[in-house]
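First the structure, in the form of structure tokens, and then the observations on it.
What follows is part of the complex, with its chains left where they were.
Labels for the chains are A, B and C, by order of writing; each one numbers its residues from 1.
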Amino acid sequence: MSRKIVIGVMGPGDNASGADLLNAEKLGGLIARKQWTTLTGARQMGVMQAALKGAKQAGGETLGILPGKDINDAAEDADIVILTGMGSGRNIINVLSSDVVVACGMEAGTASEVSLAIKEKKPVILMTHNDAAKVFFKGLAPQLVSVADTPEETIAQIEKILLAKKDRSHV
Amino acid sequence: MSRKIVIGVMGPGDNASGADLLNAEKLGGLIARKQWTTLTGARQMGVMQAALKGAKQAGGETLGILPGKDINDAAEDADIVILTGMGSGRNIINVLSSDVVVACGMEAGTASEVSLAIKEKKPVILMTHNDAAKVFFKGLAPQLVSVADTPEETIAQIEKILLAKKDRSHV
Amino acid sequence: MSRKIVIGVMGPGDNASGADLLNAEKLGGLIARKQWTTLTGARQMGVMQAALKGAKQAGGETLGILPGKDINDAAEDADIVILTGMGSGRNIINVLSSDVVVACGMEAGTASEVSLAIKEKKPVILMTHNDAAKVFFKGLAPQLVSVADTPEETIAQIEKILLAKKDRSHV
């Protein structure tokens, strides 16, 4: 068995900023180069779309968990689409299925995924200009939440997290 | 038809503070006196249990949405228990089924419910000493999120919200 | 604590027969007279609507688990509406939240609820003219599935099931 490492990239759909979109696309590409799978919420918009596009262009594997049940709503760059028909109820699945959760930007849906990740003891990396989010989530779970300014820094932190996890499982 | 108004009271389970518990129990009682139904996450602990207890002691109706599927895990004061077997996946149901969502205290699960409430355009009232939460969530959705210091103040804000909603539906 | 017994009445929405609708309404009324709560899938159509109407007219308590997230889609006679936004994903919740599951008529959604009830070891009563359903489901789980021809017979079987359950919990 050689199960793939899955990195969940969460972020705004409708209201993603230009910086969020650039970060997401770059991050997807860097995840792909590490041979990790990129997971997003699968919609054909915002950070979800951009991260999958970046991953796909770099030859990576992509996975999307769709809120609806119509495959035509899925981002083109999702190799595999899971259809849930559960709306925002699918956010818990995004989180549980990721080894590390990255918030690329911040809005209410993203905040729910960061919160659920903490609840489920998943490591979270915040790449956002929303300083209040950093203060709040780091206050909730200082050991699970870290902050990164760039996609490259995010990748470095994911590597550190995965290494620590591997060390623990060898004890 | 005279459908009941449902007030969702969210808050910490294991790590509720003494103040959170007192607030939750008092709030449940005040909700009951308004003839509203109290909804919580149904577990026999923390804010979930305290709010249902307060509501029940004041003769109110109570409703719990359980993460598990064993009725024996449900708080005694829940008149009606919905068993989901969906773990934290049930948080979206807590939110969608409430007319107003009150956060009584703050931890990761509560944060996910506040976030999902904002995502679903539900009004939220924060009754917590976590100042970072207030800054963050009010920043995300200034028009949906308000802050209250006491159960009495929370009730006053719920009344204001319900009145505004009624006015809109009459237009 | 005096938790209510919940009887789930499942059945066709769009394609309910006249006999199904009459049976559902009568059954809801008989459930109410036993002081049990009637649970259905909450939609304003078919067996869901008829059972809630019968229960309400007999002064009973009613509970609906809605597939969508718009309260306006709920049957008028549902006292309490749980909004899931999960589509047919809510069928498992219908089943887990019921002490006994009654199929009043039969179509695909109903069949999924009967199947899930068996999977979760819930007692099921089939009140349907679909003989193939009776043969199939009784074959899957002879000890959980029984058959009734009328609402009165269904009530008699529910009483027997609840009595046996009570006896077991006293051992």
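Assume a residue touches a chain if its C-beta (ideal position, glycine included) is under 8 Å from a C-beta of that chain, and two chains touch if they have at least 3 such contacts.
Please read all numbers here as calculations on a predicted model, not as lab measurements.
Because all chains derive from one sequence, the complete complex can be expressed as a copy number, which is 4 in this file against the 3 shown.
Simple rule for what comes next: only the chains that are shown with their structure count from here on.
Looking at which positions face the partner, chain A and chain C present mostly the same ones, since more than half of the interface numbers are shared. In the CA-based superposition of chain B onto chain C, the rotation angle is 180 degrees, rounded to steps of 5. The mean-CA centres of chain B and chain C are about 28 angstrom from one another, to the nearest whole unit.
Distance between chain A and chain C, defined via averaged C-alpha coordinates, is recorded as 40 Å. Touching of two or more other chains is recorded for residues 69, 84-86 of chain C. Chain C contributes residues 69, 84-89 to its touches with chain A in the complex. Looking at the complex, you find that chain C touches chain B at residues 1, 3-4, 6, 37, 63, 65, 69, 71, 76-86, 92-93, 96-97, 120. Here chain A touches chain B in the complex through residues 86-89, 91-93, 106-109, 111-112, 114-116, 118-120, 130, 132-133, 135-137, 139-141, going by the rule given at the top.
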